[in-house]
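What you see is the complex with one protein chain gone and the rest in place.
The first chain written gets the first letter, and so on, giving A and B; residue counts start at 1 in each chain.
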Amino acid sequence: MIPAIALVLGVALGLVFQPGVPLWLQPYLPIAVVAALDALFGAVRAQLDGIFDDKVFVISFVANVLVAALVVFLGDQLGVGSQLSTGVVVVLGIRIFSNAAAIRRHAFHA
Amino acid sequence: MTSAPGDRATAGRNRSMSLLDELTVNALDPGYQQTVDRRVSGAGTADQPGGRRDHPRRYPRRRRGLLVAGLLVAGLLLATAAAQARSRAPASAQVRSSLAADVAARTRDTDALQSQVAQLRAQVAAARARGLAATRSGTAMAEQVAALEEANGGTPLRGPGLRVTLADATLPTPDPLAATKRPSALPGDAGRIADRDVQDVVNALWAAGAEAISVGGQRLTPQTAIRAAGQAILVDFRPLSPPYDVIALGEQSQLGNRFGDSPTARRFRTYAATYGIGFTIRSERALTVPVGAGPPLRAARPPAPAP
Partner (left out) sequence: MRRRFDVMPSMPEGDRRRPDRDRRSPEGDRRERPSRARGPLPRRSQLLVGLLCATLGFALAVQVHTTRSTPSLAAARPEDLVSILDDLTARGDRLRAEADSLTATRDRLTAGGQESTAALDEARQRADTLGILAGTVPATGAGIVLTITDPQASVRSDVLLDTMEELRDAGAEAMSVSGVRVVTSTYFLDRDGGVEVDGRLLRPPYVFLVIGDPRTLAAALDIPGGVLDTVRRRPGASAAVEQQPQVDVTALRALVTPRYARPAAAESGSIG
């Protein structure tokens, strides 16, 4: 319950304040958001599987975000930034999808 | 595949698995399962879940030396590749990206300045009203100024009206990688919204009886122009991002009918059908337009009173 409320609260805060994204953060934020979404879906599924663990979630969330940002950064440095971002988004997208599928099976038994 | 046999050894990591399978199967962070497994196996002996028991191995000194050397080489490789990529990137691309960054930064700076100006305007209006409230002639003056401010886009307004949205045509992009390099791969500029298009729509909306208009969040005043620099559309010198939202306040049905029947709207409907540009008209009951720009006058002054 807390996480759901917190999520809504965060969205609301972002909508109300609409802060500008600092320039150095701009390339990383979108991919970090996708990575964090992946961690979130994983957590929901783990919860439904009955194996959720706060610590694992926190670590996987932070690590996901950091690694995603790092990958984009490295890609930019190596001149393959856009391709690598595409790759990261594809991989995370597939993971989100299959986790969502698992959640769906849990919720609707179908 | 049959249900998992309880034996963990057989279910160990299967290296030959294809990449996609690996992705879907390992979708859940293995960390969750590991903690459970660890807790299950550790429950009998120690009550501490997630204990450090799993990591007794420390690298022997020799191996550690190898590791350090390997990492060093990897780092060197990375740095060289980075330097290479940087020098290989055409100078124009570097200039472009730094210019684009400048534009983004300055857009934000001026936006901040703009909201500061809006605040100042409200403060001045309040101070003026307070200073003039004492006398009847003062109050009349304050009302006159307020009405004039309103006519020049100096106050935010709220009311019913139309929201007209213009968007560039979207073409199917066959290759996502190619698309990231050249997002503007349109045949000619037929599907692109130009400054003339926005001017046209605004013109037609005024003709239809609009009382106040904002384009892309920028209020139109006597001193704001709609122009283009290359393919970017600027309103009051601020580059806008598509889709372009044109908000016009006024009586809903009159505005809707007159604008909908105007040659401009008809032309844009044809464009939408032919080139696939986005063109939508929405009638809404409550819309707002912000304060617009009103820099002080430099050249114009009222004529000297007649002698």
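Just so it is clear, contacts are C-beta pairs under 8 Å (C-beta built on N, C-alpha and C of every residue); 3 or more make two chains touch, one makes a residue touch a chain.
Note that the structure is predicted; figures quoted are calculated from it, not measured.
Q: From the list B:Val164, B:Val246, B:Ile277 or B:Ala293, pick the residue that touches the absent chain.
A: The missing chain is touched by B:Ala293.
Q: In the complete complex, the non-displayed chain touches which residues of chain A?
A: Listed in rising order, the touching residues are 2-15, 18-21, 26, 29-30, 32-33, 36-37, 40, 43, 48-51, 54-55, 57-58, 61-62, 98, 101-102, 105-106, 109-110.
Convention: only the chains that are shown with their structure count from here on.
Q: So what's the Cα centroid distance for chain A and chain B, whole Å?
A: Between these chains, centre-to-centre, one finds 20 Å.
Q: Using the touch definition from the top, list the residues of chain B that touch chain A in their complex.
A: The touching residues are 20, 23-24, 26-29, 31-33, 35-36, 50, 78, 81-82, 85-86, 88-89, 101, 104-105, 108, 111, 176-177, 180-181.
Q: Looking at the complex, which residues from chain A come into contact with chain B?
A: 20, 23, 26, 39, 42, 45-46, 49, 51-53, 55-56, 59-60, 74, 77-80, 82-83, 86, 91, 94-95, 98-99, 102
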